[in-house]
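Okay, structure first, notes after.
The other protein chains are all here in position, but one chain of the complex has been omitted.
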Amino acid sequence: MVTRDQIVEWLKLVARVLEENKDYLTKLDAAIGDADHGINMDRGFKKVMSQLPSVQDKDIGSILKTTGMALISSVGGAGGPLYGTLFMRAGMAVANKYELTDEDLVHMWEAAVEGVIQRGRAQPGDKTMVDALLPAVEAMKKALEEGADTVEILRRGVAAAEKGMKDTIPLQARKGRASYLGERSIGHQDPGATSSYMLLKALLDVVSKEAGEEETSSE
Amino acid sequence: MVTRDQIVEWLKLVARVLEENKDYLTKLDAAIGDADHGINMDRGFKKVMSQLPSVQDKDIGSILKTTGMALISSVGGAGGPLYGTLFMRAGMAVANKYELTDEDLVHMWEAAVEGVIQRGRAQPGDKTMVDALLPAVEAMKKALEEGADTVEILRRGVAAAEKGMKDTIPLQARKGRASYLGERSIGHQDPGATSSYMLLKALLDVVSKEAGEEETSSE
Amino acid sequence: MKKLINKPETFVRESLEGMALAHPDILKVHFDPTFVYRADAPVKGKVAIISGGGSGHEPLHGGFVGKGMLDAACPGEVFTSPTPDQMLEAAKTVNSGEGVLFIVKNYSGDVMNFEMAADLARAEGIRVLNIIIDDDVAVKDSLYTQGRRGTGTTVLAEKIVGAAAERGYDLRRLADLTRKVNMNGRSMGMALTSCTVPAKGTPTFDLGEDEIEIGIGIHGEPGRERMKWRPADEITELLALSIIEDPPYTRTLREFDEEKGEWVEVELTDEPFKAGDRVIAMVNGMGGTPIAELYVVYRKLAQICEDKGLTIVRNLVGNYITSLEMQGVMITLLRVDDEMVELWDDPVLTPGLRWKA
Partner (left out) sequence: MKKLINKPETFVRESLEGMALAHPDILKVHFDPTFVYRADAPVKGKVAIISGGGSGHEPLHGGFVGKGMLDAACPGEVFTSPTPDQMLEAAKTVNSGEGVLFIVKNYSGDVMNFEMAADLARAEGIRVLNIIIDDDVAVKDSLYTQGRRGTGTTVLAEKIVGAAAERGYDLRRLADLTRKVNMNGRSMGMALTSCTVPAKGTPTFDLGEDEIEIGIGIHGEPGRERMKWRPADEITELLALSIIEDPPYTRTLREFDEEKGEWVEVELTDEPFKAGDRVIAMVNGMGGTPIAELYVVYRKLAQICEDKGLTIVRNLVGNYITSLEMQGVMITLLRVDDEMVELWDDPVLTPGLRWKA
């Protein structure tokens, strides 16, 4: 179970984590992209934060759709439409809800990541955020089937995302700017996969904290 | 007495001296101008050399006028019209002559330098070639009046030019590019005064060599 | 980093404000969301042409807004795609009822943002088609990459399609024309120096004192090859031959199918240049190159085209699609037919390109 307030807390934590990791993400993007991913995401979540007060009393679907719209209109680049779509689709998947069952939660991520793939047409292995997101969704689905609780579902999702993120290092990019580098993209961790991992990790942190567990550092 | 052949020798020596001092003159011009005086003068006298064969059997006036035209059409910048005028006026002053008496010689330089002043409107002390040329003419006139021989006339002219050249160092430029530097032009030797000195020195070298005297280095 | 800016955060906005002040007769600038649009928009009976992309490529795109070219341009932050709300607002402002054509450079960010914008605009009842420009032969394959980048041909497409819109072509015909321009245009660029993105403050890449980068993108993306400096003629030959001898290139691009009401993948293959072709040639400075050097390149390009049997019927030499203050050059060749040449010659009145007006 994830509450509306936890979703709000989550978005705030994401904003904080992205601010803290702005330079780190930008550095990753400098290696194989155009050195703006951290700047873009930070700008986007600042916008999200500025709009949050006006929607945080609404349902989770509205909050997430507003988040998506804020990202779409402020991030730009590839990250903007991708993360915008992620949150829009997530919001649409849980419209009118004030709390999410574990089924809702997993369904929400499934729909969200489906949206990302539709938007960006990246395949797994293309060295993009999909390489963190898709394994996470699959792990969460599996955990749900196996009857894991909310924290455990998210924990498995985060673990899969982290592995997927790290596994982007040896890959050669086939989508986004990094693809122009050809073989020179090998050996670098994908910035989008990294920010995706951070997103999931922040949700786990919020949920597990309220479940009485210790918060771990987010990087 | 200066012969037609000596004039031809002189021009050849000037071409050689300027080629050797191309970098030196350019370096002087870099300090207070636009770093091209040596390049310009060398280009000009290369052109003179290429035309010399076709006129070296003519009278001195023609040779000098051809030299002036060659400089005018190839040097450019401030140096082109000034040295072009110098040789044109020199040539006009000794038209149709195959040899120059000492009177002719001094008169030739007087007319030549008058042309430079008319063209450039520089006053003595403006930190230009005039500061080498004008004292030289005055010294040669005085030497002639005092009954000095050709070599002595030229020797005194060269000495005055050398002093004038060195005396440009403490001056603040009031003509040409160097004038934009204001006080920052102080402390540098004027490139045009330096090339003027070289011109006179080369003539002395040619004439004194034929007079059985030892040639001295030209820089 | 020394630039004529106040601070990185306000650079794009202040530059646009300056442009609006300088050309009030030609264009206006709207902020929040940001877009540049024709002073006389919407133009009755005319399909609106909109483009956009990251800033830092000026005059592209804002400098090509005006009679005979773009109705609106959506500038993002430096080298960052603009956002769909910009394009949506721009579309609403300049649409006269005849629909809107989005001309989009093939960068993942641009492509996705313009697709979202098109969806949003359609949801508001505006007819929109997106056509992608992907002309940079420095990118070899499309299977293992994002595909070719959109570069110099964009400028030529905006001019030609803008003229056609002015003549009253309908939306579908304009989309077809844009696709045709794209299929006949090829570009390749090189850099002598890097550029510095204001927000970053340090050069995007390091080039040694005697190194050059061949096949560079317009954002300082790495090129095909780094090599020692060589004379302009050799560089020109390298670029020109890469373009002229480029084999047929097949790519899959996404377009909106109005009958089906959905995005479909379209496979397109272009034809290489061949003797007898007529071309428009552009020698484009990357921002920091003196025009005198661009003419040195044009001289050699003209010789090469003559050798290869290509007739240059029109040309552009100057800064049209740039990478901030980067020094370097991009060559674009566009195979043209009579229709394209006629449209090229039509009047244009924009800050960046102007004739007969």
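Each chain carries a letter (A, B and C) given by its place in the written order, and its residues are counted from 1.
As a convention for this text, a residue touches a chain if its C-beta (ideal position, glycine included) is under 8 Å from a C-beta of that chain, and two chains touch if they have at least 3 such contacts.
Computed from a prediction, not measured in an experiment: that's the story for all the values here.
Visitor: Using the touch definition given at the top, which of the shown chains does the missing chain touch?
Guide: B, C
Visitor: Would you mind spotting which of C:7, C:167 or C:274 touches the chain that isn't drawn?
Guide: C:7
Visitor: From the list B:6, B:21 or B:74, pick the residue that touches the absent chain.
Guide: Here the residue in touch with the unshown chain is B:74.
Visitor: Which of C:297, C:310 or C:336 sits in contact with the chain that's absent?
Guide: C:297
Visitor: Which of these touches the unseen chain: B:61, B:135 or B:176?
Guide: B:176
Visitor: Residue-wise, where is subunit C in contact with the chain that is not depicted?
Guide: These residues touch the chain not displayed: 2-7, 11-12, 14-19, 21-22, 55-56, 58-59, 63, 192-193, 209-210, 212, 229, 231-233, 235, 287-300, 302, 315, 317, 319, 322, 324-325, 327-329, 351, 354-357.
Visitor: Touching residues of subunit B against the unshown chain: what are they?
Guide: Subunit B touches the missing chain through residues 30, 34-36, 39-40, 72-82, 84-85, 119-121, 172-177, 179-182, 184.
One rule holds for everything that comes next: only the chains that are shown with their structure count from here on.
Visitor: Which chains, taken as a pair, are joined by the highest number of C-beta contacts?
Guide: A-C
Visitor: Distance-wise, how many Å sit between the C-alpha centres of subunit A and subunit C, to the nearest whole number?
Guide: Result: the chain centres lie 32 Å from each other.
Visitor: Taking each chain's centre as the mean of its CA atoms, how far is subunit A from subunit B in angstrom?
Guide: Chain centroid spacing, subunit A to subunit B, equals 80 Å.
Visitor: Go ahead and note the Å separation of the Cα centroids belonging to subunit B and subunit C.
Guide: Here the centre of subunit C sits 58 Å away from the centre of subunit B.
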